[in-house]
Structures are given as C-alpha cells and as structure tokens.
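Take a look at chain A:
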Amino acid sequence: MIKVKRLKKNFGKLVVLDGIDFYVTKGDVLCIIGPSGSGKSTLLRCLNLLEEKLEGTILINDVDVDGKNVNINKLREKIGMVFQSFNLFPHLNVLQNVMLAPVQLKKMGKEEAKNTALGLLKKVGLSEKAYEYPEKLSGGQQQRVAIARAMAMNPEIMLFDEPTSALDPEMVGEVLQVIKDLAKDGMTMVIVTHEMGFAKEVSDRVIFMSDGKIVEQDKPENLFSNPQCARTKEFLNKLL
Partner candidate 1 sequence: MNKKNILQVAIVSILAVSLLSGCSGASKESTTTAKKYTISTDATYAPFEYEKDGKYVGIDIDILDAISKSEGFTYELKPMNFKGIIPALAANQIDAAIAGMTITDERKKVLDFSDGYYESGLSAVVSEKNTTIKTLDDLKGKIFAVKKGTSGATYAEANQAKYKGTIRYFDDTPAMFQEVINGNADVTFEDYPVVAYRISIDSKSGLRIAGEKINKDFYGFAVKKGSNKELITKFNAGLKKIKANGEYDKIIAKYIKK
Partner candidate 2 sequence: MDTLILFKESLPSLMKGLSMTIQITVIGLIAATIIGLVVGFINVGKNKTLKVVAMIYIDVMRGTPLIVQAFFIYFGLPSALNFKIDAFTAGTLAISLNAGAYMAEIFRGGILAVDKGQMEAARSLGLPYGKAMMKVILPQAVRKMVPAIINQFIISLKDTSILSVIGIRELTQSGEIIIASNYRALEIWAMVGLVYFVPIMILSTVSRRIERYLTI
C-alpha cells in the first residue's frame, strides 16, 4: 500500500532521515520504535506529506506522490492521522469536529455525516460527549475523538504519531484499547509509540529506528526477545 524508497529529509543542516526504505501492505499493523530524535515522527509525517521530503520516492497505492497530476488533498483523504497533541478544533463541538471533513469535502450529506459520526463516537465510547466542546474533555477522551475524526473520512490507512505520549498514565489504556479494536477490524496502521507492551501485542511488524535509519525490523516476538543489532539491544536494555 505504501512503498518508501531511499527517503531522505533534512531540517536545515541536520540530517533527520538518512535513506529509509520500507513498505506497508494492506492490513499490516506496523509499530515504529526508537529513541527521541531518531526520525520516527518525521518519517510518519512524510507519509502524508506534512513534511516535504528532500530525496527519495514515496508510492501510495503505486502512485508516486511527486507525480504531475497528483492531488495531495485527495491522497490525504485516504490517510488518517492522529497527533500526539490531539489537535481537536476548539471552536467546534465533538460531533462537529468529526463531521467537518466529510461534509466539507462533499463525501456525504449532513444527515449521513451526523449518523456516521455518532456511530464512530459510539465505537470509541464517547456518545454522551457528542455536544461537548473539546476543552471539557480529558486528554484520553480528546484523543479518542481525534481517532473518530480521522476515521470519519473512511481512510485506507491510519497513522498514529505517539498517540499516548501526552496522556496521563490512567488514560493511556482507553486509547490503546481503541487502537487495538481498529487493528482487530483489519485497519492498516503505522504507529509511532513508546508503549512496548502495546507494540508487542498489536503489531505484525516492529521497526526500530535510530539516527535517521531503520536499524532493524522484524516480527515483534523476534525483535523484542532476540534483537539482532547491537543498537537495538542497547535501546531495549535501557527500557527494562
């Protein structure tokens, strides 16, 4: 579904991504782990073109994002993104947050969008908060709304950029549960996370990044119990 070849990205003089090759196939759940500054978030943000790559190729459904007639907005409709800081729209209530994009992009009429939105909110367990404003919600609740909002566009793939890193520990569980449910439903996902237990449980493949490179990638049971590279071992040891 997504193919990345020799991806490079700099912030000024700082090399953030140093030649990344990886792929995601339909139904995959991929977790990206690694120390801060390794380029995990940048890689994710390159996938939906929030960050502009310096070099390399990104193919989404075999369409080169550099192509002449490529409509980036249309591409993004198929890719859902959930941010570390939720980024809910404060001037709209929860329901309006979820409904905004589908209605504005003429994906569905208002009634249909409302029903879809209510359905999604039920799925993430927040039906009763539909008419509240984001500021009245806890962090965990806001993130669940953010997930519902991204899902409203019926994406083919969901990207999660450290979805629980900004949450109080008590709320991490409820968000992770929602993500697990999505995985069970067969959603293709790439998740940048520090939650190792969660990564072990939910992913088909784990990618370990360090210093802008993919150091190692393997099935979770292999990578966590039997890391091949020294750098991976070093990182995992520090976590225990």
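One rule holds in what follows: a residue touches a chain if its C-beta (ideal position, glycine included) is under 8 Å from a C-beta of that chain, and two chains touch if they have at least 3 such contacts; residues count from 1.
If you want to know what made the cut, all candidates are chains of the complex that A comes from, given by their letters.
Since this is a predicted model, take the numbers as computed values, not measurements.
Visitor: Can you pick out the candidate among 1 or 2 that touches chain A in this complex?
Guide: My answer, from the options 1 or 2, is 2.
Visitor: Okay, in this complex, where on chain A does candidate 2 touch?
Guide: Touching candidate 2 from chain A are residues 48, 50, 73-77, 79-81, 83, 85, 87-91, 100-101, 104-105, 133, 135, 146, 149-150, 153.
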